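With one protein chain removed, the remaining protein chains of the complex are shown where they sit.
Moving on to chain A:
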Amino acid sequence: MEQQQQQQQGMSEDVNLLVKFTTKQEQYAVPGTSVSVRASTNPSGLDKVIGAFIKHDSDYQKSLPNFHFIVKGQLLHGTLQERLEECGESFESVVEIEYLEKQPPPTPKDSLHHDDWVAALQCSDKWLLTGCYDNTLHLWDVAGLAAGKGDRAHTLTIPAHRAPVKAVTWVHTDTPTKTFISTSIDQTAVIWVWQSETNTVECVSECRGHTQSVECVAVDHSKQFFATGSWDNMLKIWSTVNKGVEEEEEEEDEERDLKKRRAAKKPQKKIPILTLGGHTESVGGVVWTGDREVATASWDHSLRVWDTDIGGIKSQINGNNAFFAVAWSPLNRLLLTGCADRFIRMYDPRVTEGAVVQQKFSSHTKWVPSVKWSTTKEHQFVSGGYDSIVKHWDSRSPKIPLYDLTGHEDKVLSVDWSHPRFIVSGSSDCTVKVFTDGQP
């Protein structure tokens, strides 16, 4: 057989390969026999093969979906031959192909209009929180978005800050009393409590300590702490819990009216639990990678993992470019970073030496200021770039994203996939686009 294959290889380019199909989706399982397939087969060709296989072996009566095929750890886009040549694999051994059902593409659901650039957003299970460059926060009803209500889903506008909002995050979303945090160029992070039933919002505490714009915020899994990164190169850890009323400082005149607007109750002033200095340039992204572990991405070309117990650096990964954003998934424990050179890089925080870049995703044509892992799918993530495209990626397909989500007319500043069903993106064209992820 091998000789025959070699002869065929010599004679023509089209070689027959022995492949073996495996899957993790049981409803599409096929017996593990190896099949001979032409090397020039592309995914659609394999689709037919596997379709025939499934129909032959099982009593699967429904119409079959299309499949993705994973060859040697990466999604197959071209032909089998190209993929194998890329890996430097021989054509003689049995090639194992994993297949999984192809998702339908995300569908654009809604476009939410804002008055200014949307710098930050996060979706909880029922509410979408957006932060704007006009110093306001907005709350949107997710159910309304799903129904396609558009701007009617808008629930609340909060004139939150004295300068553009840079980052927002939900803290507690379970009870009717919900908590979220917003940070801004005005050098503060503010904890808000929102009564969803009465639709009233209250500024619980104002976190002061940063001397420059607070660029990013992240809440830990226990919802007790949150970390903020700022342009002043500092990482600060704060508590979400209020511990009694502190002494009030004298307020300046200009802040007074804002306070009045915010709430009758004066917000508590908070000081950080911990200040971690070490970055030489501003911190662009922060993410909790464990109970007591924070990872930061900085403009000084480094990724650092901090231990909040000790209050020091745990490990450091050096890159070649300024990092703008970082994302971490508990499913695969990998870091994704958006860089100043249009590539998305995947790092394993445990690997700090040698080839630290696990994967480089190249499809964006400009800077990528935000990336987010899917909360439910191990291999999928979204990214938004200054090329005004949101891209839906599979981490096993480094060159070609699964889907390009277009619609924005200007730079995409932030994306979010916290709600498993919704991919939301905020842009400098003053809109938030909502896409429903294809899987029902």
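The working rule: contacts are C-beta pairs under 8 Å (C-beta built on N, C-alpha and C of every residue); 3 or more make two chains touch, one makes a residue touch a chain; residues count from 1.
In this text, contacts and distances are computed from a predicted model.
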| item | value |
| --- | --- |
| Protein name as given in UniProt for the chain not displayed, "DNA replication complex GINS protein PSF1", "N(6)-L-threonylcarbamoyladenine synthase", "Tetratricopeptide repeat protein 7B" or "Ribosome biogenesis protein BOP1 homolog" | "Ribosome biogenesis protein BOP1 homolog" |
| Sole residue of A:P164, A:G229 or A:P401 that reaches the chain not shown, by the stated touch rule | A:P164 |
| Hidden partner chain, touching residue among A:Y28, A:W140, A:W194 or A:W231 | A:W231 |
| Candidates A:W140, A:W194, A:F225 or A:W299 - the one touching the absent chain | A:W299 |
| Which residue of A:E202, A:E281 or A:D307 touches the chain not shown here | A:E281 |
| Of A:K20, A:K223, A:R292 or A:K366, the one touching the omitted chain in the full complex | A:K366 |
| Omitted-chain contact residue, chosen from A:W140, A:F225, A:W238 or A:F324 | A:F324 |
| Positions on chain A where the hidden chain makes contact | 117, 119, 133, 162-164, 185-187, 211-213, 231-232, 281-282, 284, 299, 320-322, 324, 340-342, 366-367, 369, 386, 411, 413, 428 |
